[in-house]
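Removed: one protein chain of the complex. Kept in place: all other protein chains.
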Amino acid sequence: MILKSDLYREHGFLKGLYLGLKLTMITMLKNIFKQERMTLNYPEEKYFYSDRFKGKHVLTVKEDGTLRCTSCMLCSTYCPAQCIHIVAADDSDKEVEKAPVSFEIEMLRCVFCGFCEEACPVDAIRLTNEYEMSGHAEQEWVADHYELAFRKSLNNGKGIVSTVDDKDRLKLRL
Amino acid sequence: MSKLEKIEFTAENLARYKEYLTRYDDIESALLPTLHLAQEQFGWLPDHIVKYLAELMGIPEIHIKEVISFYDMLYDTPVGRNIVHVCTNITCSMFGGREIYQGLLKHYETDFLTPTRDGRISIQKMECLGACEIAPCMRLNNDFLGNVDLQTAIHKIDELP
Amino acid sequence: MTEKVKFKWNGKEIEADKGSNLLKAALDNGIEVAHYCYHAGLSVAGVCRMCMVEQDGVPRPFPACNASCGEGIVVRNDTPKIKSSIEATLSFHLLNHPLDCPVCDQAGECGLQDYYMKHGQYDSQMVDKKVHKDKVQDIGRNVMLDAERCILCSRCTRFTEEVTKTHELGILNRGDHAEITVNEKLKNNYAQNLVDICPVGALTSKDFRFKQRVWFLEEVQTTCIGCETGCSVKVSENKNGAFRVKPSYDHEVNGHWMCDDGRNIYKHVSGALRLFGAQENLNGLFVPVDEFKTHQLAKGKTLKFILSTGLTNQEYEKFFEKIKGKSAQVALYVLPNQGEDFDGLLTRGDKNPNLRGARKAFEDAGYDSSQNALDKLLSSVSSNDAIFVVVPEIIYNEDHFNTLISKVEKAGLKIALTHGETLSTLRAFDFLLPIPTFVEKNGDIINFQNKKRALRSGISYGETSKDVSYYAGWVNL
Partner (left out) sequence: MKDSANYKDYALLSYHHIPGVHNLEIFERAGGYETMKACFDKDPEAIKEEVKQSGLRGRGGAGFSTGVKWGFFTKDRSAIKYLLCNADESEPGTFKDRYLVEKNPHILIEGMIISAWALGTQKGYIYIRGEFYHQAMILEKAIKEAYANGYLGKNILGKGFDFDLYVHRGAGAYICGEETGMISSLEGKKGQPKLKPPFPAIKGYRGLPTMVNNVESLAAIPWIMKFGANAYKQWGTEKSPGTKLFSISGDVNKPGVIEVPLSTTLKEIIEVHCGGVRNGNKLKAVIPGGSSAPIFNAEDSLIVKMDYEDVAAKGSMLGSGAIIVLDETRNMGEVLKWTLEFYHHESCGQCTPCREGTGWMEKILKRKEIGVAKKSDIELLDKTAASMRGQTICALADAAAMPTQGMIKVFRNELEQYVTTVAKK
């Protein structure tokens, strides 16, 4: 939560102290009498995180269903945990030219910092608010691009289409 | 021109080529006149003619291609038997050179430098032809035509062989 | 002795040969001057207009690449006027550039990127349609051309005109439609130098294409072992392997260039067949084994060594030291000549990287390095022998080497010291033992000029500590 103002600076010491404690008191009393608890009965109840939550990655796709990623490797360069592994290859489409043949993220290494999202020049990788991940063995924690782009939860396996599409970019390029 | 046809200068042109060589102190300098000559004989300068000239003169092929592509009056694409140059520079444009050019393209249903369907003419938009006193001016092959309008231009072009 | 002159560049005093190139003098003295078209190994074109300077007493700015050093001249390229002109010129360079850095292999070592960080006009005013040209053209000899990225510095055309004199590349058309074009395909054996000299991503290597980003790579300064010329090279590698070889400037041997054959010398270093430990031949199938087993089998046998010409002087020295006074038979296998003796530029027919060093080491140790000695050794092979064959790193003529292998078949124990299971005929051996490749060892080799050339190690992949001399230690155990 972002505090809007500094109570102490704005109202002076005593009044600030009073206002601050008032908030604390109200919350305490509410919790005692209204029983509004933060603990949820997971998995029956689930917490909903905002879209800005940095959860499991997703690779976006173009309108034709291919990966948007051009395998420029900026994410893997920027990644502080060095958990992104990309193997690039020629694409038969001259306009695309370069595409990944394999894109893997080691989920156990990932620190969910979201730097990859910021480094990406083509909006190909995003962090979602998906936070439920599980696995038995280490291998299951390496997400390949099928998992990252076409898992069931993403548009029923069709993947998330990025709005800044290649064709739009080409149009912008005129 | 079919590719099977043997590409070489006629005896007369070969003599002219030899004469060109005497004018210059090195063979490279004779390239531009030779290209003019070749274009006169072959119409335009496709790769196999470039190859012939390269062998004849001992100049690298790419060098000749560079030169052909550099100059407006040497053609590496097919052109018609007659070339029509329409000036579109300042003075000629002031007096409607561009309209004549567009009008001609429309009339002959062709495009920049593309030969008409009967292969008779190619229309080329040119920069200043150096005849601004008779603007708008054109060149039909090597002849200047001044103070033209679209109708006279079409009339004159139709007289071409 | 050429006369020296002193002049000032941005206030820094520089000493250079009189009349030498002003830009070169500045670059040699560690001054960073933006430039694209100038290359010390080529003629001056003066077309990129990035190296403009102002000189006191000269009214107009001029390009430093077309000026010569004179005594006492005062040159600046940090005045506001020049700075803004460089900015403007760079923006012209970028005007029709497609800006596809994410997919461009040059990114990270691109002249446009480098100078943009320094001289960029960060807000774009370009909303117009760019000029489009042909992308992704395979122009032969492992070179890819992207005409759109090209800034027409003409380095490549000058290279094919002046260095290789093969005239494959030219610039067709004029104005902003000018485009690098290849006549048929590249044909010369130096074509990949074009990739190096291209300051932008217009010419890229098909071999290196999309394998790695250059910022993941480290460059190791070493020497090419492709032939006896011994060109200075840089091998780009990281923990995943070696990825490319580029020439590095050495005015005594190779100048700025290297041949295309030499570009392939990295391939065995991290190739699929690279040997990382001892292997035993089980009916034609090599399986990992403890090296100790080989050691045990070799005990009591007469050890014979056939060395290759690819070892360093230090390795030979150490080897002969180890077998000094012991009864080991040693011979040298010399690779046969390939093609013409000398192609006029760099490539030589003699493919032995360190033949001179080997012969000298043999001589110093009192051994015979001639073909006779090898023949003698081969003819005397018996079942009581353990024969060690050092497999050359690069074998151009496999048949020639296979004949050698066929002659050692009689030996009781056949061991190949190699970097990998590269040849099918290596199946004739009982054991394969790993030795380091040229990027995994430090030492000297002696090239055709009788000059010492240094091999330097970078990141190791194999079992590098055990070189030939280690196995020599098995003699007379």
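Letters A, B and C mark the chains in the order given here, with residues in each chain numbered from 1 onward.
Operating definition for what follows: a contact is a pair of C-beta atoms (placed from the backbone, for glycine too) under 8 Å apart; a residue touches a chain by one contact, two chains touch by 3 or more.
Keep in mind the model is a prediction, meaning the values are calculated, not measured.
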item	value
Left-out chain, listing which of the shown chains it touches	B, C
Contact residue for the chain not shown (choose from B:7, B:56, B:132 or B:150)	B:132
Listed residues B:41, B:91 or B:114, member touching the removed chain	B:91
Among B:36, B:107, B:120 or B:156, residue touching the chain not depicted	B:36
Touching residue (missing chain; options C:30, C:57 or C:175)	C:175
Contacts of chain B with the absent chain, listed as residue ranges	23-26, 28-33, 35-36, 59, 63, 66-67, 70-74, 85, 88-91, 93-94, 126-135, 139, 142-144
Hidden partner chain, residues of chain C it touches	44-49, 52, 60-61, 63, 66, 84-85, 88-89, 91-93, 95-96, 125-129, 131, 151-152, 154, 171, 173-178
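Methods note: only the chains that are shown with their structure count from here on.
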item	value
Overall pattern in which the protein chains touch one another (line/ring/star/complete/other)	line
Chain centre separation (chain A, chain B; CA means) in Å	63
Between chain A and chain C, centroid-to-centroid distance (C-alpha), Å	43
Centre distance in Å when chain B and chain C are each reduced to the mean of their C-alpha atoms	49
Residues within chain A bordering two or more other chains	none
Per-residue overlap in chain C, given as positions that touch at least 2 other chains	none
Complex interface listing, chain C residues touching chain A	98, 100-103, 107, 128-130, 135-136, 209-211, 213, 215-216
Touching residues (chain side chain B, partner chain C) in the complex	60-63, 65-66, 69-70
Interface residues, chain C side, partner chain B - complex	167-174, 181-183
